[in-house]
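With one protein chain held back, the other chains of the complex are shown just where they sit.
Note that the chains are named A, B and C in the order they appear, and that numbering of residues resets to 1 at the start of each chain.
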Amino acid sequence: MSSDFSNLRVDFPVLDQHVGGHPLVYLDNAATTHKPRAVIDAVARFYERDNSNVHRGLHALSMRATDGYEAARARTARFINAADSAEIVFTSGTTASVNLVAQGWARDNLKSGDVVLCTEMEHHSNMVPWQIVCQQTGATLKYIPVLGEDAEGGLDMEALDQLLTEQVKLVAFTHISNTLGTINPAAEICAKARAVGALTMVDGAQSAGHEDVDVQAMGCDFYAFSGHKMAAPTGIGVLYGRRELLDHMSPWQGGGGMISVVRYDASEWKPAPERFEAGTPNVADAVGMHAAMDYLDSVGRPKIGQHEAELAALAYDRLSELPGIRLLGPRSGEPRAGLVSFAFADVHAHDVVTFADQDGVALRGGHHCNQPLMHKLGLPSTTRASFYLYNTPEDVDALVTSMRRILNFFGAG
Amino acid sequence: MSSDFSNLRVDFPVLDQHVGGHPLVYLDNAATTHKPRAVIDAVARFYERDNSNVHRGLHALSMRATDGYEAARARTARFINAADSAEIVFTSGTTASVNLVAQGWARDNLKSGDVVLCTEMEHHSNMVPWQIVCQQTGATLKYIPVLGEDAEGGLDMEALDQLLTEQVKLVAFTHISNTLGTINPAAEICAKARAVGALTMVDGAQSAGHEDVDVQAMGCDFYAFSGHKMAAPTGIGVLYGRRELLDHMSPWQGGGGMISVVRYDASEWKPAPERFEAGTPNVADAVGMHAAMDYLDSVGRPKIGQHEAELAALAYDRLSELPGIRLLGPRSGEPRAGLVSFAFADVHAHDVVTFADQDGVALRGGHHCNQPLMHKLGLPSTTRASFYLYNTPEDVDALVTSMRRILNFFGAG
Amino acid sequence: MSDLTDLYQAVILDHNKRPRNRGKLPQATRVASGDNPTCGDNCTVYLKMEGEKIGEISFEGSGCAISQASASLMTTQLQGKTLAEAESEFDEFKNIVTTGEEPADFSEVAAFAGVHAFPARIKCATLSWHAAIDALNKPDQPVEN
Partner (left out) sequence: MSDLTDLYQAVILDHNKRPRNRGKLPQATRVASGDNPTCGDNCTVYLKMEGEKIGEISFEGSGCAISQASASLMTTQLQGKTLAEAESEFDEFKNIVTTGEEPADFSEVAAFAGVHAFPARIKCATLSWHAAIDALNKPDQPVEN
């Protein structure tokens, strides 16, 4: 647990506050992360110096705004090692990226008899769009099961082999589960999918800001992520798509900026990525995301990921000593991303979170946009603690202390 | 021309700079407007104090973020006098708002034989989505013509009467033209549409931040606008829809936050507005837009509109003295919004804008996302000067001086 | 912590630990459910009417302490009430949980005044009440249990 990390806390102004009379211990990073001063300032500076619409402008501000926006695109391509900037589409977030693929690619390419494979641990954002498009096209949605009564066994890779027939046109799966902390073998799944001719859509919401991502090495066809989950502003996200695919996809939205020719009777589209960016883009937040990528890579994403994983492992072990606790996802000692989900036999997650908040500890309680998995596990909800680079072992102490207090309060300790 | 307005310039940090050795004269406001300090700070403050995900959170920051987001929604309802906050859907901008209606309402409700009426002066963002959905459904897209060889006659209201048959299911029109400066009689068009049972989609991109908008008095069914065109951040916009309509529309995007129940086989949706806000919303920029609305209304939108209109009228008259100039839209003395589009016989708009930029004057040259209208008028492109509250009569002087210099340079003066 | 003990008053902890009228009602003539899917809370209310009045009432479901205690207390409050009376009790309850004003007459529902400081929890407190009013508004009919 490198001490470098506690030095980074000062970069995040929001952490310097008290909640309920206690210093804030923010452990809701899987929902959204905080922004370093460098990102907040990059957004403000854009508005103070370069603010303008992009693309069609020939005046100084407009050229600067265009340069800033396109530099963010090139930076994003480097961030995930895309072969070409044209493979980077800016969206409003992971959810929009998945919907774009569902409506721009799947709606045109799926038909009755085709299968989309998803996993039982998918976030609603990488599940509901496939439900919708399967309903629209007559294709069938199937799920790769999750193993173990606490989902500790991860994806059932044998079941995957069986499910992967020639009918499968797309495998949509999350790189890291926001509910379980499971890290899925993305490259392996992509290779298996490719072997039967299926495309892959990887939900990178929980991985992009936490490890070095290389979409070419991973071998995925689409990869989606959100800025706000990796130290960047809200309202900006990314869809990576292989160029051959993007160039043949239908636009999802019509409007300014995505057309090459408009006549009153019909229109023609620009190539990717512009084809998928109708309307004035979120320039300021793209510039802010650029700053976030620089920030994260200056710390080093592999180091960040290791730091979080160490905190999560510590939290898992310490929490497992509490009476009546049920911990989800990988067992102690198994690889786990930077989060821990758990439930108490006698205290509901809502009460846990409300109580912890009074101790200054920010947690998330609920289904974490993963209702069907909760249902399968027989849990109405869980409490989740999720870590990021600015968290410390002391934050784990605060979490465990708060949990002990609530168990006592409810007479369950 | 109230002198109050030049006092407001200091509120906009971006204006305090030089371009090409001259003080910046920003006349590209129809493309995007600048942000006052109050808006830049509101966004930064959100990240510094309240940043969190919304809706499902029970900890302090999450409740503050939710409160901030929902307060922005209530403020937006007041801003356009919607009957109910639930009629306000946050989107990424006007373009997304129009596409939401096209795919969420029109795609389910249009069929072969139905007609969508648009206008010849529509921005691509309120035209291409209707082309796409008419192609998808077999409905027919027709256009209300624009009168006059310089489009000075506005919409042909007699033609509208003829076009408004029972087959018309929707009339989609812009409140204010971003290319011509024409102000369309929105309430009258909405009333006529209603009389034949057609819905109305008003593109408010150029009106929301420039006059007091009352969607109930206007009588529209949908009204769309973008934050960035009214002193708010990029990446946030609004769709207003009458509640009865929104509650019966299909969701456009699936994902977290818009569902009430998700099972592996199917899902159910929340009511509006959440149904249309899949994924983590752009909380910070919604909060920023709230600050922009407060700022604009503290100045007074009717005063802002009048100020801009006076500047545009002055610019129109002064420019009309230049040799070989062709001015589009309402003639001198006729009502006109705060912008002027023009073309020179012998100097192309690109050369004009590049040249003006060296004088510090930021203009836009091109088709202004209105290619078919340009084509109808026989112009490849025009130069546009568009004004906002921080512009002054001196800015008009700078514009005219720069135009004279370029005419001389090209030997056309 | 003052807020928290306001929220989790003894009455609430007690009803949460030892819920009254919990379980299915064999001879129920009306039933209605509600849920708060974002939390996973759910609640089903069973009524056996005696004329216009609630003869017997029970609830089932799962949720946080606030929602469970509120459901339990609700059943004790609505026993013997007509629709009109139940609606006015619910109005009073909603007033307590949204404003924090404690009712003039000393009553157990006053324990819920602390909820108003936790707006995200108001839905937890009112879930079972909504289900009860829904059930009251239905016609009598045999309920499959």
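To be clear about the criterion, a residue touches a chain if its C-beta (ideal position, glycine included) is under 8 Å from a C-beta of that chain, and two chains touch if they have at least 3 such contacts.
This structure is a prediction, so every number in the text was calculated from the model and none was measured.
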Worksheet item: So which shown chains sit in contact with the chain we cannot see?
Response: A, B
Response to the item:
Among listed residues A:S260, A:S332 or A:N408, the absent chain is touched only by A:S260
Worksheet item: Which of these touches the unseen chain: A:V14, A:A30, A:A44 or A:L58?
Response: A:L58
Practice prompt. Specify the residue from the set B:H307, B:H367 or B:R384 that touches the hidden chain.
Written response: B:H367
Worksheet item: If the missing chain were put back, which residues of chain B would it touch?
Response: 20, 347-351, 354-355, 358, 365-367, 371, 374, 379-381, 409-411
Fill in: Interface with the unshown chain - residue positions in chain A
55-58, 63, 66, 259-261
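Note that in this section only the chains that are shown with their structure count from here on.
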Worksheet entry | Intercentroid distance (Cα basis), chain C paired with chain B, Å | 48
Discussion item. Distance between chain A and chain C based on Cα centroids, please, to the nearest Å.
Written reply: 38
Worksheet item: Using CA atom averages as chain centres, what separation in Å is found between chain A and chain B?
Response: 31
Item to complete: Give the residues of chain C that touch two or more other chains, as numbers and ranges in rising order.
Response: 37-39, 118, 121
Fill in: Residues of chain A touching at least two other chains
20, 350, 354, 365-366, 371
